[in-house]
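With one protein chain withheld, the remaining protein chains of the complex are depicted in position.
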């Protein structure tokens, strides 16, 4: 009997890209230094698929995004690599306005199948522009979908779903998970956008989180396990968001903490507060707690380690409820 | 005895600009076709102050924002006119990352006094890019301040405060209010950033809103006045936000509706839900209601008139509570 | 250029200008939503750009006259676009956009209100053409103002770098909104930029329809041959306001009305092309009059048909179901 196969996150991503490019000749990759390549998930792809399908652009994020948008209008399925998700801001109008509005504003007649990839979160420790997690901003703009995996398994399945989706989808991945290992089956599978995943079952309090923070939340859950039974839900997809899964959990736990590495103000966690207020107010025994990145630009140095949500902060916020 | 002086919104804005430029030789205006000028609040200013202080740029929003940022680093006080707030996205990195992070990330030693102006909201009826209200996105990015007036009085006072502030401040104004009239005293005054304003007192329910929607909320309040006593608070400033003013109102009314013309998802209204959950949970008799722009790109044509919050929608949401 | 081509150009210009006048009347009469950016005497370049494209060639119209000249010249029936301006369900964008065009079957893939945005999507069309190894050409049209935008640089750079089959077609009217080009651009010609990318460039008199047509034929052939991008700049005029409708002109300084009148009298491209073609014996006065009449009627029909259709006012729920594809 063989061991279940383990892959690193970037290997899982590379498998997703390879399979989707193998399966559809209209799918291609475009980005800065992706042949070289900056991140190992594109390593070898230009050799395998040729330079026509693995395109290095000038340092020109606006043009990069615009080019992908045009190609998608013509029916190709570009996968844009922004390298760092923060570089998306250089193409703010193309991503947040043009791509987001395209389908709807033109009468909902034509799809815009663009996938975007970018890393984010504390991991390189080089501060704001390399670390910002823009899911809050992305999800605010109707027309975009946004997801982020916490495991290699989810990374592969979500990225494949993103590429097959007929809408602009931003696939975020957390820099701190680049080399994280996890089981990835040999057989093909998808992780649908809009499906959360209960990463740990529990009955006293629900912690909703995503990305690297799933790891922190699970660890915090373990630490309090003797006293408190914590359910940890991995959102996986911010838009569409799996509200039914969350509400079902709240029926059991009646308490919610949202752990999010994005900025607290008007971010994902705020939206969850509002949604639960609207759809699950009677389920709540206590106000929803937010454990987020404080409302300050992401610092680097030795500071980011404690400004982002930590196991200790999560644990404290769980204990406070009991 | 003379009548109280009435000005249109754009006249009030022009007065603010004129007074601040008169008062400080380092304050200057920069934008696209502002000498010409696109909006009447800059009319005549290039004649009065000269072209050095009223600068027309190429159509280059990134350069425009970057130029202002550089000038502010050197101690000047640029006022950037983005014409439409949606054009800010063309300078997404400069505004949302560079300006926002500048002070903090460089050790909080140097101020960045940049004021930005842009119109937004339904008014021209030409859809998304001209109509989007980006306060949700702006306030999400720590380091930026954001405000929006509902009256000529507030417009003048807020704009003056924005220009005097030592941080990047985005002054949004609603296209639908361009020619709105209101009292503006001859004497100089400021409206501080971070101070909400109770535009109508009431005791049954609080409606928190801003911009053009203040008008709709006041009208809805009037319509239900026989049955329900509505307090209407004009946020005026989204960041900093005047939470004490809101909580004080909730002590009286115990019910809150947030009317916001921005997108519902992860917008200003969502943040208010979260804040009230955290700081005023026990004050609430019912969940906070959001009456926002639905999560779709802003349409034009005849549709925008009813997708944005209307008097009818506000009235219905008030009545539903009783 | 043969006589048939010249006649095609002339007829397309007649039609474009008839539609432009019709749109102007409609916006003034209040039957349209939003604003309109009159083409006036600046429509020869747009007509020339698109008259000789194949149906499968890509077209990104310049927004002036809302791209009507370009689309009409490409052979598109723009009735549903007129309806779009009137917020009708029959509009090409279902009445949601106010002034976005959308004719995917003719490879006009939609628009953006952001000046210069069409240059970068055009790069994507060009890349798609080489990706699929077709011989399609991309006609990417803008005004002079667009060449202020950083994305113009990124588009030129990518086009040159990948040798894309693109025509950068610049309709330089010397104005961007209320700014004369002298105030905001260091050189008189945008096409001066092209050499820096190794892109060949040519400046044409934009009031000379036939010259514009010649330039378009050459440029399209260049791109179709696989010789990479080329830059054509047509020097034209804005003899009127930037836009009408909306609140747009409340703050604008008036430009010299006498100069505008003089331009209209002396530099109308249609008068010039008409005279030249009659002179050369390509058409006669009667033919011109009948084309003119037909164009007027065509524009009127489009307006009437648009007016007769239903206003688009779908329920919010219905709209919400269409924000995403495959929802």
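We call the chains A, B and C, going by the order they appear; numbering starts again at 1 in every chain.
The working rule: a contact is a pair of C-beta atoms (placed from the backbone, for glycine too) under 8 Å apart; a residue touches a chain by one contact, two chains touch by 3 or more.
Since we're looking at a predicted model, the values are computed, not measured.
When the full complex is examined, the chain removed from view is found to touch A, B, C.
Only one of the listed residues, A:125, A:200 or A:319, touches the absent chain: A:125.
When the missing chain is restored to the complex, the residue among C:132, C:187, C:262 or C:307 that touches it is C:187.
Annotation: of A:4, A:23, A:58 or A:185, A:58 touches the absent chain (contact as defined above).
Touching the chain that is not shown, out of B:102, B:171, B:241 or B:302: B:102 (per the contact rule at the top). In the full complex, chain A touches the hidden chain at residues 10, 32-33, 35-43, 56-63, 86-87, 90, 123-130, 175, 178-179, 294-297, 299-303, 306-307. If you put the missing chain back, the residues of chain C touching it would be 148-154, 157, 160-161, 184-187, 192-198.
Mapped onto chain B, the interface with the missing chain covers residues 28, 52, 55, 57-58, 60, 62-76, 78, 93-94, 97-98, 102-112, 142-143, 145, 165-167.
In this text, only the chains that are shown with their structure count from here on.
Computed centre separation for the pair chain A/chain C is 40 angstrom, with centres defined by C-alpha atoms. Between the Cα centres of chain B and chain C there is a gap of 35 Å.
The set of chain A residues touching two or more other chains comprises 93, 97, 104-105, 142-143. Each of the following residues of chain C touches two or more other chains: 91, 96-97, 100, 112, 114, 150, 319, 323.
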